[in-house]
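Shown below is the structure under consideration.
For chain A:
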Amino acid sequence: MSENILRYDSKKKDVVILIDRNLCKGCDICIKVCKPECLALVDAPDKWEGAVVDVVNADDCTFCKLCELQCPDFGIRILRKDEVGKIQFGDTKKTAAEQ
Partner candidate 1 sequence: MSNRYEARFSAVGGQGVLLAGDILGLAAQKFEGRYSLQSPTYTAQVRGGPTKIDVIIDDEPVMYPKTTAINFFLSLAQGSYDAFLYDLRDDAIVVIDPVLVTKWDEKYKTYQVPVIEITKTKVGKMIMSSVLSLGIMIELTQVVSKEAIEKALLQKAPKGTEELNLKALRTGYEEAQKLLAQET
Partner candidate 2 sequence: MPKAAVDYLYYLRAEKLPHMWCPGCGIGIVVKSMIGAIDSLGWDKNDIAVISGIGCTSRAPGYMDMNTLHTTHGRALSFATGVKMAAPDKHIIVISGDGDATAIGGNHFIHACRRNIDITLIINNNNIYGMTGGQFSPTTPYGARAATTPHGNIDPAFDLVELAKGAGATYVARGAVDNARMMEKYFKDGMEHHGFSVIEILSNCHTQYGRRNKMADAITMIDWISDQVVSNKKAAKMSPEELEGKIITGEMYHNTELAEYTDEYAKLIERVQAKAALKA
């Protein structure tokens, strides 16, 4: 997996959170819409925006997908484990599993 793809598996649920650091612009929208507060901005000195989203609490994710739906940048995905290999994600058109 590319170092720009962050993967977090919930211990409680069949949920995987994927973040593409390349695409995330640190706009804060996903953090704002996440009720269980699973996400937070972290410093990203390698990006001009200076921050990207990261997962701070994958286990409480409710699979509501609001972060994914409201993300303007295609930077975050909420998938079931079995979907991970089927859905394309990342820098190029590769599935997350391939990266």
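As a selection rule, all candidates are chains of the complex that A comes from, given by their letters.
To be clear about the criterion, a contact is a pair of C-beta atoms (placed from the backbone, for glycine too) under 8 Å apart; a residue touches a chain by one contact, two chains touch by 3 or more; residues count from 1.
Fair warning: this is a prediction, and the values are worked out from it, not measured in the lab.
Chemist: Taking the stated C-beta criterion, I'd like to know which one of 1 or 2 contacts chain A in the complex.
Modeler: 2
Chemist: Name, in rising order, each residue of chain A that touches candidate 2 in their complex.
Modeler: 22-23, 25-29, 32, 49, 63, 65-66, 69-74, 77, 79-80, 83, 86-89, 91-93
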